[in-house]
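One structure follows; several queries about it will come next.
Of the protein chains in this complex, all but one are displayed in their positions.
Every chain is named by a letter (A, B and C) in the order it is written, and numbering of its residues begins at 1.
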Amino acid sequence: MQKTAIHPVRGFASDNNAGVHSEIIEAIARANTGHVPAYGYDPYTKSAIGKFEEHFGPDIAVFFTFNGTGANVLSLQSLTRSFHSVLCSDYAHIYTDECGAPEKFIGCKLIPLPHENGKITLDAVRHAYHGIGDEHHAQPRVISITQATEMGTVYQPEEISALARFAREHNMFLHVDGARIANAAVSLSQNLRQASRDLGVDILSFGGTKNGMLGGEAVVFFHPEQAENFLYLRKQSMQLASKMRFVAAQFEAMLASDLWRRSAEHANRMARLLEKELRRIPGVRIVWKVEANGVFAQIPHPAIDKIRQKYFFYTWIEEEAIVRWMCSFDTTEEDIQKFVAVVAEAVKSQSSGRAKSERRTL
Amino acid sequence: MQKTAIHPVRGFASDNNAGVHSEIIEAIARANTGHVPAYGYDPYTKSAIGKFEEHFGPDIAVFFTFNGTGANVLSLQSLTRSFHSVLCSDYAHIYTDECGAPEKFIGCKLIPLPHENGKITLDAVRHAYHGIGDEHHAQPRVISITQATEMGTVYQPEEISALARFAREHNMFLHVDGARIANAAVSLSQNLRQASRDLGVDILSFGGTKNGMLGGEAVVFFHPEQAENFLYLRKQSMQLASKMRFVAAQFEAMLASDLWRRSAEHANRMARLLEKELRRIPGVRIVWKVEANGVFAQIPHPAIDKIRQKYFFYTWIEEEAIVRWMCSFDTTEEDIQKFVAVVAEAVKSQSSGRAKSERRTL
Amino acid sequence: MQKTAIHPVRGFASDNNAGVHSEIIEAIARANTGHVPAYGYDPYTKSAIGKFEEHFGPDIAVFFTFNGTGANVLSLQSLTRSFHSVLCSDYAHIYTDECGAPEKFIGCKLIPLPHENGKITLDAVRHAYHGIGDEHHAQPRVISITQATEMGTVYQPEEISALARFAREHNMFLHVDGARIANAAVSLSQNLRQASRDLGVDILSFGGTKNGMLGGEAVVFFHPEQAENFLYLRKQSMQLASKMRFVAAQFEAMLASDLWRRSAEHANRMARLLEKELRRIPGVRIVWKVEANGVFAQIPHPAIDKIRQKYFFYTWIEEEAIVRWMCSFDTTEEDIQKFVAVVAEAVKSQSSGRAKSERRTL
Partner (left out) sequence: MQKTAIHPVRGFASDNNAGVHSEIIEAIARANTGHVPAYGYDPYTKSAIGKFEEHFGPDIAVFFTFNGTGANVLSLQSLTRSFHSVLCSDYAHIYTDECGAPEKFIGCKLIPLPHENGKITLDAVRHAYHGIGDEHHAQPRVISITQATEMGTVYQPEEISALARFAREHNMFLHVDGARIANAAVSLSQNLRQASRDLGVDILSFGGTKNGMLGGEAVVFFHPEQAENFLYLRKQSMQLASKMRFVAAQFEAMLASDLWRRSAEHANRMARLLEKELRRIPGVRIVWKVEANGVFAQIPHPAIDKIRQKYFFYTWIEEEAIVRWMCSFDTTEEDIQKFVAVVAEAVKSQSSGRAKSERRTL
């Protein structure tokens, strides 16, 4: 992946290229007073967990981690032994973007399933569910989905319910990588509980960083008995923060007010605006439904480099020239207008360029 | 380990029970502007690494991690394969306080050596160096020491040099867990380079969190070729921060001014003051030399509980009633006076209590 | 996988359901004299390794393991770190039939590629080779193929050469799971060196058990420097036999005479005979070319159960009713005639059965 030092004030590379919401920074500063026990035995952590209980209901277990890799790996670790397998999309972040962290730490197999619009289907899961009881075969144990998906789409509630039901009926569990669960929930006009627990999800990696936090994710267990060994696993996995209060304070700020919702709604709205503007440009094809805060577009290959001279962003599928543009809590309409102008120019010059080149080859 | 919700404004449980130095908070806020690439490809990270080069000299490789567990495990991982062993003190943090993270992530053995005043000796290392070339025996590969030690003492420069020489001569490496390297360096009137690289250290886990940062540690390679795979290993070990600029900004603040030194000097001075005051109390025995920011005292067992009613702290060696009291960047002389008064009262009442009890049993 | 206690004198379930060739049993008995050093430091092991050198040429490194899982995992472990990935067929034994042993022991990802007739193509490898230098992405390091394949087909020499060339040009390595390398070599009229080293293979798992040994496989390194840590890795992976002479003696017997070739040729010939006889049965479709010692047939689903009442064997692809029938060194023409009669009867009754059933549903 090519990285450049170019970074306009605000770009569209990723929602984690954005900084931190001002309310979060203020919350951190407020928590910076006196001494408190480390490692989560402080009143800030207790209070923040209380906020999760307000949103998700009682009888849950909540733990904070440093990042999404940690939240996902620990979620899966809590449900599996090394001879188990995890069924996920072949574009799942846990499958493609963790440098093998799940396999290394858990020791188990991740089985990639084909996706449709970023989502795995019940049929694909059913097909992959075999070899049960056969010691030669890693035993399917977890279905893991990403909500919102890596393609910017959103699972419908009934799609999640169906996967949860299959899991329950087959002695498996449903994990949701919710790095962007806030974006999905607002997209579906759900609250956080409706978007997860009420659908039969067993464990949720609740994302904070991409929604405007400085750093921190939460693992939310809807069946607290599955968290029995979590404290040990978190420590052993190097995900235990000593000054935990500063992670907790961020979540408190996210959940005590409706900051999680405001930020996600804004990012989603900006993505829809970006989509609308891009659709006006001939030569730009929007690939997947824009249901959360990301827009995936197919553009002429040479235009990619052209735009990159001004904005860094990721190519999602190289061979098909599909790129990803993300909006975040701080994206402005002006940012979008400027960016779209650059895209339009790059695609246009590319089109005429290609035309010329074609004529030349005649 | 007993944890309580009691936390006076400032206690002596640990330097990570303290908050964040105000200069660090300000640096974080200053870095919170616009978008920058994630994962360390931002100008803040580049600049902070430059500061490390100013302190440690050129031709080093520097990487940030979330916490000390991560820094230590990744340091060791960079030097070892699963069939290697790491020689360390039987009180080393990596041996006793990581819930087995090194064994789990690296797969190799940690061999505990007896310590003297918290330090391992060349003799102990020599004794443990055997079975070379024997496939049944994990192969010694790294000597890992903690500076300042878990007992609040400090390795003398020549002690480190001697261990480094042994390592070099036996195809091994010397790793320093420098969670409190700043406290050790100021104790020895060394700069950071003198305290590590110049003594033959191969890899340094450079601590930030315990010296007043919000969160962040650095792995400093003095032989950059040993860092060849670090980026992959860090990602896979779940230690890669997406919004890395906020870790980098903290280190920038620590190293650009002399904040690292000021904070460590202050903490050390407070520890010496605490020691001085404690020595006046009959019934309190200072166990190890106070060379950094920790004081280890042996006090009557029942006094421990008595003091804990007001201050949380850790018992270091249960059977011998040895406790640990740490000072930090924000400890004040007043904090010490208050605390010492509580200790004195607890020990005193205990002494008389014991006397009474003894009389009763006569 | 359903297992039954039914086992006719000789069946077609697997070449490892067969016993041990009499020459092997005799070799074991001959080696049973006096004391020799354990763990491979005995003259039998030295002599057997010499036999490998006669077959494969000098400058190789050879080690024995207990079984194929061990040989494959240790081969891959020798070439990889945990952040690497291994490209293999989605039907590769290492991917589907080791219960996740490679992931668990090595910690790395196995990337499944679509197969054509049991073989992976250069195109599929090229497609999977991406994300190089990206720390988020497990780094492709090994191409692993099975020869003969899990579908009973055989890679042509130029197919292997092309994969080896791609590997070499991309800083990768080519591993061959040769559980049935003997069957492939005789199928191609190659000697063992022509079938592996001469094609650019880096490491070969050389199968013994399925070709008539009691138990034992060999890892053959064609670049001995890659075996640098093998002794440690083998011991740590629990694959070091103490009474190694009895593994060595088996390989001596295989390679000193042409037993390896005689047994493989016989098994292959029996498979061709089985194929020929099966092709006469209407309702039996031979699915892949019979190039080694296995025949894969598609038969009516109910016939599978019917035949299983007399012979145990494995269904290869449940949904398509494809079954696997293997021949071994001890299969006789009479065995085949008896078996084919059972198949013919089952398929026939099934056809008429189905017809009846169809009529009934009219």
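As a convention for this text, a contact is a pair of C-beta atoms (placed from the backbone, for glycine too) under 8 Å apart; a residue touches a chain by one contact, two chains touch by 3 or more.
Not measured: the values here are computed from a predicted model.
K.L.:
Would you mind spotting which of B:G100, B:P224 or B:P282 touches the chain that isn't drawn?
P.N.:
Touches the omitted chain: B:G100.
K.L.:
Can you say which of C:A13, C:L110 or C:A248 touches the chain missing from this structure?
P.N.:
Touching the chain that is not displayed is residue C:A13.
K.L.:
Among A:T33, A:Q156 or A:N229, choose the residue that contacts the chain missing from this document, as touch is defined above.
P.N.:
With A:T33, A:Q156 or A:N229 as choices, the missing chain is touched by A:N229.
K.L.:
May I ask you to list the residues on chain B that touch the chain which is not drawn?
P.N.:
Given the touch definition above, chain B has residues 1, 82-83, 85, 96-100, 103-104, 107-110, 112, 127, 130-131, 133-138, 318-319 touching the missing chain.
K.L.:
For chain A, which residues lie in contact with the unshown chain of the complex?
P.N.:
Chain A touches the chain not shown through residues 39, 81-83, 135-136, 139, 229, 231-236, 240.
K.L.:
Using the touch rule from the top, list residues of chain C that touch the missing partner.
P.N.:
3-5, 7-11, 13-14, 16-20, 22, 25, 28-29, 31-38, 41-43, 66-70, 73, 98-101, 104-105, 209-210, 214-215, 232, 235-243, 245-246, 312
Operating definition for what follows: only the chains that are shown with their structure count from here on.
K.L.:
When you take the mean of every protein CA atom shown, which chain's own CA mean is nearest to it?
P.N.:
The most central chain, going by mean C-alpha position, is A.
K.L.:
Starting from the mean Cα coordinates of chain A and chain C, work out the distance between those two points in Å.
P.N.:
41
K.L.:
Going through chain A residue by residue, note those that touch at least 2 other chains and give them in order.
P.N.:
Residues 98-100, 104 of chain A touch two or more partner chains.
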